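Every protein chain except one is present and positioned as in the full complex.
Up next, chain A:
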């Protein structure tokens, strides 16, 4: 309710848009997910480029890194594996020329300098499962390879451990045609078994300086459940932070040399923070998998989850607030507004475009024709405050925040005010009521006696009527079958639809049939044999009825059992008088 009130205010307070339309390129054909956008001054000439990790359209196009200048693509670089994320960083403090771009894909991190390949960091191999290693080792020692026993053993192991812990070699071997397995095993069985690791997410953390540009360390989340911290000059592993579960999104605050800590989210919604030299501290487990993680005013964090919730956490891991978005969240970024010192959140919501929040207060909405799949805010070209939005359909939309934009809506809307508006109106007790209570108190015994005796009488009347009406025409006993009839049609031919339902728990009796009786109409068919009725499922029966004259007639529908004189249940419908034909 509160959100609605503020929403209306936000729209009302928006005389003009706070955004300038810069680029709208519906045919850009960009397909990327949250984390796949970056804005970086790659050559150090002061002109920031827009870099996209494009996943391609399935089989037709492979993944590639595309670099845009304004709305035009300038270069593209094909990737072997689909990239999981792209980040830009600097290797030296205060040197814009030292800009580097890191792309995490497969089991490697590719580093580009000035968009030329510079370095490739491969993740160390993981140890394969000892049992699996043992099997391959034995196969390597054998003189004559027995492919059948090898595949049987691996098959068993796969069933035992599941595909997630098995190395790619085994999986490929088992997935092969039986005739090809021999040559494959022969080729690889003497090579030591290894299992490749995979990059799940990539991010940076400032090394030792708050100035811009500052050198940063690379953070690489791996499938083996670790965060690797890479030095920005030598690209060697500085530190390993064990998590125990693969992170899908990382967020860093502070300096790596200082008290900086890294917030990580796992696939199952686990959320925790980790610091240099400290073990993981689990904060919370989200109700749904996370969509995106971003900073929230200062050192706090905000998470958008797949069930459409937006949660704010303090840097200590305490849940500050939670709000329900009007739709499913697709991406979440933080949007610092430098001139007013605010740090807003921009959430892309399916069906409502991009919503801007200041903390938990909704301050602005950007309506878009298509849902936005990824957003990035930063410097683009010469413009400091560009927000690039990639639509689901692959279009690129860039908007620039006006320098005069004012988001100070929060002060004027007090959420507690709105909830008090629609208070429950309770009518006052009237004087009449008070007088009546006096009478009640003074003559309580008399009123009670009169009522009780009258009620007994009424009960008797009801019981008598019930017997009279319910028992004269039908068997008076608990009736396990109900009839519900309705008349359809405009006449003179009507359709009577009867729903027969067995409301007992077991099957119904056999030899049941329906009889329709009316003096004034032709009914076809008059007698319908019923099948065995299952419990609780209404069985529809249709009867055609045509009144003979102009007098409306009651149709009695009786449920009978063979061998019984009285019907079990009876219901009545009225056939309306048909209208005269109107000559046209």
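Going forward, contacts are C-beta pairs under 8 Å (C-beta built on N, C-alpha and C of every residue); 3 or more make two chains touch, one makes a residue touch a chain; residues count from 1.
One rule holds in what follows: contacts and distances are computed from a predicted model.
**Student:** Looking at UniProt, which of "ER membrane protein complex subunit 1", "Tetratricopeptide repeat protein 8 isoform X1", "Vacuolar protein-sorting-associated protein 25" or "BING4 C-terminal domain-containing protein" names the chain we cannot see?
**Tutor:** "Tetratricopeptide repeat protein 8 isoform X1"
**Student:** Which one touches the absent chain: A:194, A:365, A:501 or A:520?
**Tutor:** Missing-chain contact among the listed residues: A:501.
**Student:** From the list A:194, A:520 or A:571, pick the residue that touches the absent chain.
**Tutor:** Touches the omitted chain: A:571.
**Student:** Could you tell me which of A:57, A:149, A:183 or A:436 touches the chain that is not displayed?
**Tutor:** Hidden-chain contact among the options goes to A:436.
**Student:** Which positions on chain A touch the chain that was left off?
**Tutor:** Chain A touches the chain not shown through residues 287-288, 306-307, 425-427, 430, 432-433, 436-437, 440, 446-448, 450-451, 454-455, 457-459, 461-463, 465-466, 469-470, 482-491, 499, 501-505, 535-536, 538, 552, 571-580, 582.
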